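Presented below is the structure to which this report refers.
Only one protein chain is missing; all other protein chains are in place.
Chain nomenclature is as follows: A and B, assigned in order of appearance, with residue numbering initiated at 1 for each chain independently.
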Amino acid sequence: MSNGTAISVDKLTKRFGDFTAVDNISFNVTKGEIFGFLGANGAGKTTAMRMLCGLSKPTSGTASVAGFDVYSQTEKIKKSIGYMSQKFSLYEDLTVKENIRFYAGIYGKPDGFIKEKTEKLLNELRLQSEAGKLVRSLPLGWKQKLAFSVAIFHEPQIVFLDEPTGGVDPVTRREFWNMIYKAAASGITVFVTTHYMDEAEYCNRVSIMVDGKIEALDSPTQLKKTFEANSMGDVFLKLARKAVRAAD
Amino acid sequence: MRTLRFLLQKEFRQIFRDPAIIRIIFMMPALQLIILPLAADYEVKNIQISVIDHDHSDYSRRLTNKITSSGYFKLSQYTGSYNAALNNVEKDKSDLILEIPAKFEKDLIKENEAGLFVAVNAINGVKANLGASYLQSIVRDYNSDVRLKWIQMPRFSPELNIEVASSNWFNPHMNYQIFMVPGILVVLVTMVGSFLASLNIVREKEIGTIEQINVTPVKKYQFIIGKLIPFWLLGLVIMTIGFVIARVVYGIVPLGSFLTIYAFAGVYLLAVLGLGLLISTYTSTQQQAMLLSFFMMMVFILLSGLYTSVDSMPEWAKWVTRFNPVTYFIEVMRMVVLKGSSIADIKNHIFILLGFAVFLNSWAIINYKKRS
Partner (left out) sequence: MKQFTSFIRKEFHHIFRDRRTMFILLFMPVAQIIIFGFALTNEVKNSQIAILDNAKDADAASLITQIGNSRYFNIEKVLYTQKEIDEVFKQGKIKMVMVLPQNFGSDLQHFNHAQVQLIADASDPNVASTLTNYASVVITDYQKRITNEKKLPYTINTEVRMLYNPQGKGAYSFVPGVMAMVLMLVCTMMTAITVVREKEMGTMEIMLVSPVRPLKIIIAKAVPYLLLSMINVASILLLSVFVLDVPINGSLVLLIAESILFTLTCLAFGLLISTVTDSQQTAMFISLTGMFLPTVMLSGFMFPIENMPLPLQIISNIVPAKWFYIIVKNVMIKGTGFNIVWKETLILAFMLFALLGLAIKKFKIRLA
């Protein structure tokens, strides 16, 4: 695997009994790229991502994340990645500071590093006054931003974001994406799933999954050209209709 | 190791910030230890007796007096009609009926033989049996009195007599509370160990935080140990609180050594925590975990010898108690606290509990690995 590739996937498949959730997908993600993983609910996005995070074993095919094999080196993968999901990321009954310290600690960061970087982070997010408050008391937007920062606190090679901006107002979403840009600029590869079509425009490249297969993979600009659409939303609709037709 | 330290910090913080757990840890021992021993008195006293006297003789009155002055019985009714007495029993005003037939005195003196009739409300089997047997022993005594009166007792009594001298060890005052308290301590420790532990893990499942831990480098065994250690400590803490209450309220101080008790408790907790862990792998919501834990604990506690003696159980039930960790702790707790047994006396129990601990935890861990 060449040095510039963060994630490499070849004919990856996951079957649950008779049902094929992920069907023979292949793609590569370059280092520092913001890679958008789109698809309707049930298209197989989450299953695919879980395989890449080392949470679930593929049925067939190969994949390597940060240079490690998803079958045999899941422990090493987990050390090299960060993860954030919309459903949950932080412990509501621990304080801001305690959450940071906990996650940094279990990724093996030394105490000195944790202390210094926590200060920096709290400053950047302007959360110094909330440092000792329980996360439960933060508004949703702050929680999301904090969760993202915690996910990349240990400076992983890749960060996986599963629908990270659900339920949050547009201004906060914009600020969130600014943070993502910054992270990517510093060399962290960002693998993000979303069903907000406007967010798809922010990615370097986007893949669209339909019924377990990757039906399209390119930069947003190219995709709009190929599908003769004005927005990513239209691109998606065209592809989704294709799926309906295929089902007939 | 460092990872474990962080996990434990998080667990302890979360536990102490949970108001429900704090309440449980302190209120439960207090409630159970104070109310239960007071309520759970199986001693049979104040038995209500209806006496139907058809004879109205000197002898029948003397018998009645002997019964009422024995301390076991309260004369709730003195009547001439069986129906009136039966009515009393129906209304739960009397537990026993003694019917003294007409010509009782005459038959006893002239014919050498007289009969008495006793009817017992046997719905409560224990009360009935004990009541009947107290009454019969009073009648026997009375019978001896009568014989003594009419027969001269030479030095060598014509009547063969085996005298029974009985003594009660370890609990000379026959205090039922002393007996109940060690058992309740076992229940407290068991509840924390299996009930609370399984609830805690399932809550993480329900909220979704387990998933978050799964993507980190934290290994499964580290996560499990991080969950078990706090509750292991909590179990010992609640036992300590229990002992303090036992000392302050009942004056109970273990005859045996605390070291023995804590050593065994430590092993026991490993086993019940394993059970809690196992339950958490089979349930996905707190409601299910609660119900399943509660159900299992109820079965285990009932079939452990806490309320009723294991010896009296049918063979199949005895087998169940052998596979029940609670049974062993109850035995050990009573042995060490009330009789002063030593580690040597309980070494078999310790080995068996270790076996349970290994078995339950292994099963739980295998399950946990499979389902994640």
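Following the convention adopted for this analysis, a contact is a pair of C-beta atoms (placed from the backbone, for glycine too) under 8 Å apart; a residue touches a chain by one contact, two chains touch by 3 or more.
Just so it is clear, the model here is predicted, and its values are computed rather than measured.
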item: Chains still shown that are in contact with the chain withheld from the display; value: B
item: Identified contact with the non-displayed chain, of B:52, B:89 or B:278; value: B:89
item: Listed residues B:84, B:253 or B:317, member touching the removed chain; value: B:317
item: Selected residue (touches chain absent from view) among B:65, B:81 or B:136; value: B:136
item: Contact footprint on chain B, counting only the chain that is left out; value: 20, 23-24, 27-28, 31-32, 35-36, 38-46, 89-92, 108-109, 112-130, 132-133, 135-137, 139-140, 142-143, 146-147, 150-151, 156-172, 174-176, 178-179, 199, 282-283, 285-288, 290-292, 294-295, 298-299, 302-303, 307-309, 311-314, 316-317, 320, 331, 334-335, 338-342, 345
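Definition applied: only the chains that are shown with their structure count from here on.
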item: Whole-Å separation of chain centres (CA-atom averages), chain A against chain B; value: 56
item: Residues on chain A engaged by chain B in the complex (per definition of touch); value: 53-55, 75, 78-79, 81, 83, 85, 87-89, 91, 93-94, 98, 101-103, 105-108, 134, 160
item: Residues of chain B defined as touching chain A within the complex; value: 2-3, 5-7, 9-10, 13-14, 17-18, 207-209, 211-212, 214-219
